[in-house]
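Of the protein chains in this complex, one is absent; all others appear in place.
Every chain is named by a letter (A, B and C) in the order it is written, and numbering of its residues begins at 1.
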Amino acid sequence: MKKSNHIQPTFKGIIPPMITPLLDADTLDIKGLEKLIDHILAGGVHGLFILGTTGESTSLSYKIRHELIEKTCAIVNNRVPVFVGITDTAAVESLKLAETAAKAKASAVVAAPPYYFNLGQAELIEYYQYLSERLPLPLFLYNMPSHTKIMIEPDTVEILSELKNIVGLKDSSANSVYFNKVLYKMKDRPDFSLLVGPEEIMAESVLLGGHGGVNGGANLFPSVYVNLYNSAISGNLEEVRKYHRQVMEISTKLYSVGSFGSSYLKGLKAALSIMEICSDYMASPLHSFRSTERELVERNLMEIRKNIK
Amino acid sequence: MKKSNHIQPTFKGIIPPMITPLLDADTLDIKGLEKLIDHILAGGVHGLFILGTTGESTSLSYKIRHELIEKTCAIVNNRVPVFVGITDTAAVESLKLAETAAKAKASAVVAAPPYYFNLGQAELIEYYQYLSERLPLPLFLYNMPSHTKIMIEPDTVEILSELKNIVGLKDSSANSVYFNKVLYKMKDRPDFSLLVGPEEIMAESVLLGGHGGVNGGANLFPSVYVNLYNSAISGNLEEVRKYHRQVMEISTKLYSVGSFGSSYLKGLKAALSIMEICSDYMASPLHSFRSTERELVERNLMEIRKNIK
Amino acid sequence: MKKSNHIQPTFKGIIPPMITPLLDADTLDIKGLEKLIDHILAGGVHGLFILGTTGESTSLSYKIRHELIEKTCAIVNNRVPVFVGITDTAAVESLKLAETAAKAKASAVVAAPPYYFNLGQAELIEYYQYLSERLPLPLFLYNMPSHTKIMIEPDTVEILSELKNIVGLKDSSANSVYFNKVLYKMKDRPDFSLLVGPEEIMAESVLLGGHGGVNGGANLFPSVYVNLYNSAISGNLEEVRKYHRQVMEISTKLYSVGSFGSSYLKGLKAALSIMEICSDYMASPLHSFRSTERELVERNLMEIRKNIK
Partner (left out) sequence: MKKSNHIQPTFKGIIPPMITPLLDADTLDIKGLEKLIDHILAGGVHGLFILGTTGESTSLSYKIRHELIEKTCAIVNNRVPVFVGITDTAAVESLKLAETAAKAKASAVVAAPPYYFNLGQAELIEYYQYLSERLPLPLFLYNMPSHTKIMIEPDTVEILSELKNIVGLKDSSANSVYFNKVLYKMKDRPDFSLLVGPEEIMAESVLLGGHGGVNGGANLFPSVYVNLYNSAISGNLEEVRKYHRQVMEISTKLYSVGSFGSSYLKGLKAALSIMEICSDYMASPLHSFRSTERELVERNLMEIRKNIK
């Protein structure tokens, strides 16, 4: 299906994967949520993605997931499109989340492959087929092999992109060869949105034709990511390098404290709590940083803020 | 904590991981469930494990999981102990399942590590600590690295075995070096139950000191597994080899049709449906065998039944 | 060690990883070698890398590896710097290869981690320390986790960059988050050369500060890669996108025929043989494409040559 190059995907730009502010294992930090959303939107972002990996979606009860969808959509109040993660191992629960998202006027849903069983590409295709036929909203595929144990192969993306409701891909594989293969395969589908997860590679993906980033650091410093995206879109390489260095500083100083698989997420929540935006409580099986690590985040955050406001 | 060698674990023997009979994505096959439970219990098994990997637990809605716990306990009606899988990425949901299990008079719960985030051993210990303090029933650890991306290391098992409520380990790693290391480490804890998942290695693990098996094939031919266990316990090597060959025939002929990661599970459900015990419907993201594969299962099943009644 | 930004690494640009032309398992295709070197150098490349993964180094006898070093250096005759792969599981053999390289007036050697034992980062550091102290030539680290089972972590690169003789890194991980982390870590070492292997991500790595590419496709169409590199260096994004599309076409049409782990290498050798540059013989354990696959490469090559001369 060859399309004109003037066509652009509906969804592009910086769509931060919001962390979920919690007071305890099963209670939202509503005040924190309001503050966080206002903080992120003030940075000029192009959308908001809730209930992703950064949102600890899989660690949350269903009660709280449904509640978060409703509350977020109400607070955002159509200022930007809201994307809702419905990733789950049980398709029936994914569909229920999508219904709540549709009722709350979210713009799209996002689903990574089911992450318990070891699936093949054919099973993956059937899975997304099953979902796509039953969804009340457009769907983004979410490639996250480190957590789901499966790549959505470029050929699979191509096949799925022909299905009803499937409008884009968020790739968090960190594998830019993969992303370039998908970009090339989808070159005649300018309406299909291709976003990357890791902020360290957002700039280069946009320079080569990608449509934006779902970058965790935009919880903290949303305008840095918006500036980086805009400079990449406009081809201003000097600005790109300047903002990219800021992103790399954030990544280096905040996401590798301790040596946890989830240091990124722990660092992000610690920094938001230090900035007094919201609580750093994390749902089991993760836990927020203890004092030594938190102090290190605090020191590093201070250094970062010398260069970034 | 050195204990007398006369002490035995409370839970041992053959505890089949029951498949979940389904009519469709969100409806139990109640008739099939009754038939299946009676079929399994008629084989003389020592317990029944529901909502494990074989039970497609992670593909089921919560509604259906809670319902299955209640229905199964009611049907079993104390004939054997019931073990309930509460494995989940959200600890709060695991605890709710455990409460339902306790109310329904199940005997124990079983939890694999949370399977979305990539955890370290220290985080795993905290996770089980969190669970164990809040559980109304004894807990089995469930080592399942191919699905959860993490081994419960032998040292971790030892540490966890000292916690409240933790009474055993079900190891489905297929790594017998691992199992022997755990057995040796726990040699002074004869009350701690060590079971293996894969039926192909149940006999040898029991010969070397293991306490039993959580073997999928016992859904089909429960007495074969009971006979194998009993001959291993009594040290009758000739009988062991005889029943072990039957198990290997079942494994070879039924679990490798097609080349799916889940051929085992698909073969099992197909065979139960061919035997007219229950429906072979599988919840998304898996699907039951199509006709070609089903016919192959049918032929293979016929051959198996020449040797095994 | 803070250095001026005017400093540039000695080695940068396009340094093709040459395939090894073979007549049979233990005989070089000397005529093919001459033709191939002249073909590659005519494209304006900045160096030539022999005995890498693309050169099937690990499949070759030592006799032939030493011979290839001597012959290549003689044919190149100082037109461009020659880089010699000395990757091996036995450090003593690596050192012998390095001696031959030094005698033949090669410019540098390249070593991936030993790939049999599962090493940790500390052992890796000691390994490179051992090598670096004994080498007669500058050394490039070679990150190739898919083949060696270990990442050279960014912190390890930083530590190793302080050692005698270690002058750069070739990263073939395809993980651009990794590459950006290394780039940022090494930002005050402008003399340290950072190259990427996969051609699909060469452009974007150079746009963000990388120094060049070790790209297999430059065996076939060297000037495409030189043009892509030059347009990235000069910040001409329109040209970058044009040549990047050509690279993606080469990658898509030639490297994924069949579904081998080594389809890239098989496609490359088949295309070179079809272009009558050299033999497509491959050393065991790989084998060259059979007729069906070769015909597909032939058709695809014809299409590519409509756009690329």
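For the reader, a short list of remarks on this structure follows.
By definition in this document, a residue touches a chain if its C-beta (ideal position, glycine included) is under 8 Å from a C-beta of that chain, and two chains touch if they have at least 3 such contacts.
Everything numeric in this text was worked out from a predicted model, so none of it was measured.
Shown chains touched by the undisplayed chain in the intact complex: B, C.
Within the whole complex, the absent chain has one touching residue among C:39, C:105 or C:149, and that is C:149.
In the complete assembly, the contact with the undisplayed chain comes from C:91, out of C:91, C:163, C:275 or C:308.
By the touch definition given at the top, chain B reaches the unshown chain through residues 174-178, 180-181, 183-185, 187, 198, 200-201, 203-205, 207-209, 235, 237, 240-241, 244-245, 248-249, 251-252.
Along chain C, the points of touch with the absent chain fall at residues 25-26, 53, 58-62, 89-93, 113-120, 123-124, 126-127, 130, 146-147, 149, 260-262, 283-287.
Going forward, only the chains that are shown with their structure count from here on.
Greatest centre-to-centre distance from chain B is found for C, with centres as Cα means. Centre-to-centre, using mean CA coordinates, chain B is 49 Å away from chain C.
Not a single residue position of chain C touches two or more of the other chains.
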